[in-house]
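Working notes, beginning with the structure itself.
Note that one protein chain of the assembly has been removed; the remaining protein chains are unaltered in position.
On to chain A.
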């Protein structure tokens, strides 16, 4: 077996992972993806960029005359760099929990749906109504009609990293 820890191997493995992820969204099998899927691809490779971060990356990836598509030849080096430099590192469960606690100003241990909606659709990089509805459908406890964020966070983290 070859030396698995050589830099080359790591780079090759990384690139193959990128290729796999890219192919999933390459519907016409011609090594291009819709630019609107770039965010999804980058995130599915384990990165947590913000919308602003994505905006910058996409600007880099687009052609001089934007076609609406991103080619693999451009995507690969950019993405390899992102992964090897470990940019946009994961948000840990603890950190996430703390963020919810910040929003829970009255320290109730839970959040009302309206509260969370207000924050997430008005602050930061606002959610669309669709995003908000989808999150609420997963987050709101059906009996108590509140968001028990501690449970929510652990459940989502478990599901995500299974």
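In the analysis below, a residue touches a chain if its C-beta (ideal position, glycine included) is under 8 Å from a C-beta of that chain, and two chains touch if they have at least 3 such contacts; residues count from 1.
What we mean here is this: contacts and distances are computed from a predicted model.
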Practice item. If you had to name the missing chain as UniProt does, which of "Serine/threonine-protein phosphatase with EF-hands", "Aspartoacylase", "ubiquitinyl hydrolase 1" or "Proteasome subunit beta" would it be? Key: "Serine/threonine-protein phosphatase with EF-hands"
**Study point:** Residues in chain A touching the chain absent from view
**Key:** 1-2, 4, 9, 12-13, 16-17, 20-21, 23-25, 28-30, 39-44, 47-53, 87-89, 91, 95-96, 98-103, 105-107, 119-120, 123-127, 131, 134-135, 137-138, 156, 159-160
